[in-house]
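Heads up, one of the protein chains got dropped from this complex, but the rest are sitting where they should.
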Amino acid sequence: MAITESVAKAAPVAGRSLRQVVWSRVRHDKVAMTCLVILILLYLIAIFAPLICKVIGVDPYAFDGASISDSGGAPIGDWGGISRAHPLGVEWGTGRDILAQLLFGLRISLLIATSATIITVFLGTVIGIVSGYAGGRTDAVIGRSMDLILAFPFLLIILALSGVLTQRLSSLGVPEGNPSRILYMILVLSVFGWPYLARIVRGQVLSMREREYVEAAIAMGARTPRILFREILPNLWAPILVYATLTLPTYIATEAALSFLGIGVLPPDTSFGAMLANSVSYFSVVPSYLFIPGVVLVVLVVTFNLVGDAVRDALDPRSGRV
Amino acid sequence: MSSYVVRRVLSMLLLLLLLSLVVFILFSILPTDPARLTCGKSCTPEIIEANRHRLGLDLPVFQQYWEFLKGLFVGRTYAANSPDPINCSAPCLGYSFRRGEEVLILIKDGLPTTIWLALGAFVFWMVAGISLGVYAAIRRGTWRDKTVMGVGLVGYSLPSFFIGLLAIFFIIIKWNLLPYPSWVPPQEDPVGFLQTMILPWIILAILYAAFYMRLTRNQMLEVLGEDYIRTARAKGLPERTVIGKHALRAGLTPIVTAAGLDLAGLLGGAIIIESLFSLPGIGSLAITSVNDADLPVIVGITLVTATFIIVANLIVDLLYAAIDPRVRLG
Amino acid sequence: MGIAKKGAGVVVIGAAAALVLSACGGGSSSSSSSGGSEAKAGGTLYYLANAEQFDQIDPQRIYTGEDLAFFSGTIYRTLTSYKFSADPTEGTSVVPDLATDTGTATNGAKTWAFTIRDGATFQDGNPITCADVAYGVSRTFATDVITGGPTYAISMLDIPDDPAGGSAYKGPYVGTGQELFDKAVTCSSDNKTITFNLKRPVPDFNYTTTLLAFSPVPKAADTGEKYGDAPVASGPYMIQENKNGKGGKMVLVRNPKWDKASDDYRPALPDSWEVDYGIDPKVIDQRLIKSAGVDATAIDLTVEPENLSVVYVNPNEAQPQFAGRAVSALDPYVRYFAINTKKVPNLKIRQAIAVALDREALRKNAGGDFSGDYADGVIKPNMGADYAPTGMWDTLLGQKIPDAGDPEYAKKLISESGEAAPTITFDYPQSPTADKAAAIVVSSLGKAGITAKPNPIEPGQYYGIVFDPEKAHELINAGWGPDWPNASTIIPELFTPSGGFNLSQYDNAEYTAASDAAKIETDRAKQAKMWQDLNTQAMKDVVVVPTRFGRTQRLAGTQVNQSQVYLWPAYGSWPYGAMSAN
Partner (left out) sequence: MSDSTRSFLDVRDLTVSFPTEGGLVHAVEGVSFSIERGETLAIVGESGSGKSVSAQAIMGLINRKAAQISGEVWVNGKDIVAMSDDDVRKMRGSEMAMIFQDPMSSLHPFYKIGAQLSEAVRVHQQVSKADAKAQAVDMLGRVGIPDPKSRADTYPHQLSGGMRQRVMIAMALINSPSLLIADEPTTALDVTVQAQILELIASLQQEFDTAVVLITHDLGIVADVADNVAVMYGGRLVERANVDDIFYRAQMPYTLGLLSSVPRLDQVTSDRLDPIPGNPPSPINLPPGCVFQPRCSYSHLVGGTTCEMKRPELLQINADHFVRCHLDEAERVRISTEVTHVLHGGGA
């Protein structure tokens, strides 16, 4: 969705001292701080997922035939066979541990969303600055290509091209299988994501070009790259930060949606989306298949959004609470 | 003004041309061989070759593209040399051998459902989003504002396929409040239509509503700080008029812009929702075609959707000019 | 009839059911035919389908068991058909349909003659003649237009091959070699008796003629590629409307020109049939379980795993409230993993793969005993004489192999193979369930040191890709069922170069020769023994790893006459032609 507006609004002219102001504002926002802590925890959990699984004694790949019925393959016990051995129950038909799958899913989800965000921000910033500063034909060309990209039904394109492009990646030397698939996800998300940020940045740059310090720099005969990245970039971090913090959660959701539609990681690995897709066949009997990954996913996204909001408000009190 | 529109339309066509070319090149690298797909298990290389030729797949990509373009304007004939050539009259978006149907017709069949879905959701989210946004803005800082915004944030964070599944699980399976969704056109069975559409509408609307609520609130807060609002108050206008007329009108413009584009995007089909609720719209058509590697259909949908968005861009700009006299077209 | 065809459902919800949905076949029907009231005429039967369309409606192109059963029971007549019966042998016995008898073989079964009944007409009222049947058969040869259908006519009729490939006869549209065809298929002067001259003896040719590929088509009405859009009915029903896709439906109404007197094969009791396309499998289940309103006379093709325990006590017994309308029976399919012998030439390695595979986990994932029994070959027990245990898991692989696989022994085999532990890719049509199966393949092979990479393929494109020698990988998920109860429709198709379903790309001259010999063996008992040996031989050579003799579950509404609620062995389908509403 056209997140641009809200972010553009949220982007005040960044003064040097703003950094501290923002931090202090965020620090005084209890909700934001709680979320920040949760996020850090989530990242730690993701990073140390294998270790944690060992400690709890669960394994996302181990098939536990004993935990499922021999006829129909339904998990034995309520709520998907929740037991001491399987705190969140087991998968229908295979007896794989749900908790372990969640932890590893979190890992993949965060990996994709985070890297995609980083790339998006990089692309958006650089292209935005260039197009805003260079103006003229460059600007026009970039503008057109943005229109082009934004006009694509990106979900459809991503789905349609996943197969072939993943193969291309492997043929380009990326290890076959999940590495290529994950990379594909990261790339497509970034490719369809950068224009929004680029537009914002471009706008900022346009307004900034006329500013004294830039003109001064030009007058002093500074070289363009220097002006771009020494004078202008430092003053863009505010909108960029806001955009990044609000984009990450949308990427998490999108990634889930994509793997729900079946272009996620390959088995035996799994992800939130895949788990939810799998739950469809069983949830009228085993609702927990639906609730557990779903709730985790929502919590993840909400937490990110809360932090994003806090940052935005900190940067732009007008948009936030008085 | 009119010259502006002409210029815009021209650049629009150019963009579409470019887009169609990109789409063509993108899909020309797909691995599955449509010719292979048209021939069953008893298949010899000769047959595949023959089919490939009949579908014009043995031509170089750019020639295929040219054929496609020509088809758009003068229509085209497939398998011309076979006993039963397939005529696809202009504008010919291509022909799905998989489904034995013209792409345009397939899309036309799906469009009503998708339009109903999109429009319904649109109404829901605009009403909810704007009213709540205005409310929050007026009550800014109060606990009401905070609650509304909080709810909005959660709504904004709910993946639509998850709430979709939740809705199916609770409302349909557990509580039997609604029958299983099965699409019927409103004119045939209004009740069944509503029963089928209500959930998709709401679920599709939630995400957007949350977004528009935030957008509206920000807009209103900004506008309410404007001098001319103070002027309006100084005139002695009742607060109702000040908010409902002066402030809203000024705050609405960017919202209209976003809404136009989002609606256009939805007309391209809401893949997830349509699939979840098995609505025979463009989105379902798209996903099925992807699964079947039904290239002509995918290309067709991509182009149609893109057209919607690009046209919407133009309309929105014109609208913008209509709303804000300061905007000069050209 | 390969699981090859039949459209997959929506990936989001339908894919899970795609494979099961296309399941269809023969086998003993269990919890069914428990009396039920007398069959009555009238009413409408509803066929709730997840698929969004029939693959083919053109008679010469239909090749899916369920579809063959449906259309031959309703709108198309063929020279011969299968008896409507739940009994494995009766249900697969040939009876006359459009022909006055089941055909007369002469010249050592190289010449077959059928006489068409009087009074049989098309929906336009024109009498069905020998010429119409001959024309229908001739369409099969237009392989560039009439695609997807069975090609037995091409391989059996006495028409020389074209050195450039295919048959010398190029079908009625091009007309090249028409005279050759007219020599092979001749009509009597009264245009009533049709004679087929065959390349080789085909003792069971009258089984072949049950295929719709041998049904009549009036030349005047043939529109080639698009004939399926408006086919001319010869059976008791005709197509009133057909709209594909979600929410679409096909409506069959009585064919006014159909004369009961000319057709003692089809009771044709219901007044009409309605096929509702693109319904979500969960929805189909719920509707049939409730069986309310029109759903009382509805039928489906599958029961979702989550509802198995709702409907059944165990695979052989339905819950009381579903007794008589729930079917659970062996379908005609054998589920197996084909091993690409071109990519995995080393027998020891193939053995190692077979040995390492955890078939128990796979079966559990597919639904445990609901999904069928462990398979020991590609010929199923319900094939009667052609089946004999191959002992694949007891002796063929050198020692007894547990259902859960034997990684250690697999390692041993690999070390004997003189090759490094292989890295293989596993092709399968994607669905959540199949993904889990892939996970099982990966990990169980992994235990034996074999690196397996899953390669999910969109169901709709699956066979298009795996049939392409460049694109097919080492291990290919597949399923196959016979076209009629003779392994001549299994062994040659799966294990010889000329076979249409040779995913293993198996090319063993000796084996092919033996298979060809078996094909033309006229002594059925001898032939059966030959098939048994070839089956065992293929398993010994681990051309495929058979995983399951498939089983299928399906439901009929409460008001569907229960005397016809059974799995028809002929096609492992509903006995459409015989079904009726109470």
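We just call them A, B and C in the order they show up, numbering each chain from 1.
Following the convention adopted for this analysis, contacts are C-beta pairs under 8 Å (C-beta built on N, C-alpha and C of every residue); 3 or more make two chains touch, one makes a residue touch a chain.
Since we're looking at a predicted model, the values are computed, not measured.
Asks: Taking the complete complex into account, which shown chains does the hidden chain touch?
Replies: So, taking every chain into account, the missing one touches B.
Asks: Of the residues B:52, B:76 or B:246, which one touches the chain left out of the display?
Replies: B:246
Asks: Please identify, in ascending order, the residues of chain B that touch the omitted chain?
Replies: Per the touch rule, chain B residues meeting the hidden chain are 226-228, 230-239, 241, 246, 249-250, 323-326.
Just so we're on the same page, only the chains that are shown with their structure count from here on.
Asks: Look at the interfaces A-C and B-C and say which one is made up of more C-beta pairs in contact.
Replies: Counting C-beta pairs in contact for A-C and B-C gives the edge to B-C.
Asks: Look at all chain centres (mean of CA atoms) and spot the one farthest from the centre of chain B.
Replies: C
Asks: How big is the gap, in whole Å, between where the Cα atoms of chain A centre and where those of chain C centre?
Replies: 46
Asks: Distance-wise, how many Å sit between the C-alpha centres of chain B and chain C, to the nearest whole number?
Replies: The computed centroid separation for chain B versus chain C comes out at 40 Å.
Asks: Give the residues of chain C touching no fewer than two other chains, as numbers and ranges.
Replies: In chain C, residues 11-13, 15, 282, 458 touch at least two other chains, as defined above.
Asks: Going by the touch rule set out above, which residues of chain B reach two or more other chains?
Replies: 31-32, 173, 272, 287, 290
Asks: Mind pulling up the chain A residues that touch chain B in the complex?
Replies: For chain A paired with chain B, touching residues are 1-3, 5-6, 9-10, 144, 147-148, 150-153, 155-157, 159-161, 163-164, 167-168, 249, 253, 256-257, 260-261, 276, 279-280, 283-284, 287, 290, 294, 297-298, 301-302, 304-306, 309, 318-319, 321-322.
Asks: What part of chain A is in contact with chain C in the complex they form?
Replies: Touch residues, chain A against chain C: 61, 63, 65, 68-74, 91-94, 96, 163, 176-177, 260-262, 266-268, 274, 277-278, 280-286.
Asks: Spell out the residues on chain C that touch chain B in their complex, using ranges where they run on.
Replies: On the chain C side, the touching residues are 2, 4-5, 7-8, 10-13, 15, 52-53, 61, 63, 143-145, 147-151, 164-166, 173-174, 223-226, 228-229, 244-248, 278-280, 282-283, 286-287, 458-461, 463-465, 467-468, 471, 500-501.
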